[in-house]
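Shown next, in structure tokens, is the structure this report addresses.
Chains shown are a subset, placed as in the full complex.
Chain nomenclature is as follows: A and B, assigned in order of appearance, with residue numbering initiated at 1 for each chain independently.
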Amino acid sequence: MTTEINAPAGTKIVLGSNQYGKAEVRLVKITRDTDRHQIQDLNVTSQLHGDFTAAHTDGDNGRVVPTDTQKNTVYGLARNGVDAIEEFLVQLGDHFTGEFEWITGGRWAAQQFFWDRINDHDHAFSQNKSEIRTAVLEIGPDGEKSIVAGLEGLTVLKSTGSEFHGFPVDKYTTLKETTDRILATDVTARWRYNPEAVEAGIDYDAVYSSVRSLMLTQFAQTHSYALQQSMYNMGQAVLEAHPEIAEIKMSLPNKHHFLVDLEVFGQDNPNEVFFAADRPYGLIEATLSREGTEANHPVWANIPAFI
Amino acid sequence: MTTEINAPAGTKIVLGSNQYGKAEVRLVKITRDTDRHQIQDLNVTSQLHGDFTAAHTDGDNGRVVPTDTQKNTVYGLARNGVDAIEEFLVQLGDHFTGEFEWITGGRWAAQQFFWDRINDHDHAFSQNKSEIRTAVLEIGPDGEKSIVAGLEGLTVLKSTGSEFHGFPVDKYTTLKETTDRILATDVTARWRYNPEAVEAGIDYDAVYSSVRSLMLTQFAQTHSYALQQSMYNMGQAVLEAHPEIAEIKMSLPNKHHFLVDLEVFGQDNPNEVFFAADRPYGLIEATLSREGTEANHPVWANIPAFI
């Protein structure tokens, strides 16, 4: 999508990759076919790809589908129902690439917020803020659909079963080794589906639930010698259980809980009283994939993200 | 606590109410008497009252118990166990007013964050962010303890069963009447306990659970003609069930969900597709109390708060 432009003498400037759209369209869809309502609560972003050089160089909007129109389209398509967010994004992507010949692709993303029924009530809900579900669809210039699902903000903690020792020591090392510490993190995970599986059809909701559950279970069960190890086990369990997933990336802050020195007050502190620090924090990030999977798939370049 | 000070000629300036302390001491207390750990996750603020005039006028810190010491004391006292946050605040307040003769009172506050066990694991938890529990203790100059408990950030929504009509109309009125709208809010509630009940002893954890449950149930069950009505029913249910509560204040944003006009796209929209707006929002606030309860109890003046 790189386009050459005549620039002032002595410099030739080119417009490289670019996109535009409407971000954070807050959509609440109530399904009320029966008295027992369903709620879908989304935050949707639509960004279009194509040759928009004239808008940049001349302010010519002949190809600029307004971001306002993109917003309207989110609401219009939602009228037909919103199931898995990945499928809703595909509807959006298909619409824009089908409707406007110069739209060669794009990026559509959603956050989903969860709600629980209050006392199993038909139309009263309380928000479950434990985590946010995410999805990104990118349609490439060749029409290939890349789908990355994920979750963010899932905060977990182990009050024991975590050690940290055996690390290299240099003159800047003051950390003491420990065989018992609190391990806590906010899980952000993103997994990319195999294009073949996307083509064949995926039960995205079921996979989401399973991935979430596997990650929680692995975090709980791993006796951890490094947050890297807990992370690896979490990702491995996901890839082993879900052949439809090609690779998974995780970004885990190590939320430090420092044991408070109570000795000076004449008290012991057998791993009971901790100071939960804000900053700085450790930050552990990795990709796990299947052998043979393409490294650095282009979809990742356009995801607010980590290595 | 008002103190006169000699001020420059022509002006006599007095130091009025004042307090100081350490805010947001992040305390995580693990109880590990058995393999099945308990976690208490708190954000504690300690502020002292007394005559600190010399610090203000002369920088004389002879009476200024360092805020660092207040922080240390939070951790030191936590070593002995943290049960209901209200009781922990009382331990803090008793300590400071007992330890330093010139500390005549103070304000101690806490937020509590909740954790659920992962798969009923003994020492692995995931944070339950549905709401935050709060408590404030104020010890007045006469030694009276005022305790205000509360919750914040409890987000609820009804997808029907809410109407709004019959309101006055003037030249600035453009709102249409409706017999079916989404009603959504983030509940912030604070309730003050009767001093007699505080004296006699309260099962603060049990009352908290009950208040939370009553408010959710009333929100769900009320067929609402005004958010004021839902709020009133919520508060009334709490006061009726809990004689130990003298009064309750609630602050409820009306989180607007606007029905999207799809007609222009050739679609109907029978209350299914909504735009969830950020700002502005309605804001509905009230106090419910028992007849004969003192209005404007002084504790409220020192609570980040509403009318």
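Here is the rule we use: a residue touches a chain if its C-beta (ideal position, glycine included) is under 8 Å from a C-beta of that chain, and two chains touch if they have at least 3 such contacts.
These figures come from a predicted structure and were not determined experimentally.
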Practice task
List the number of copies present in the full complex, noting that all chains share one sequence and 2 are shown.
Solution key: 4
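Throughout what follows, only the chains that are shown with their structure count from here on.
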Exercise for the section: Starting from the mean Cα coordinates of chain A and chain B, work out the distance between those two points in Å. Expected result: 32
Problem - Interfacial residue positions of chain A with respect to chain B in the complex - result: 26-32, 37, 39, 41, 72, 75-76, 78-79, 115, 118-119, 121, 123-130, 153-161, 182, 216-217, 219-221, 257, 260, 262, 265, 267-278
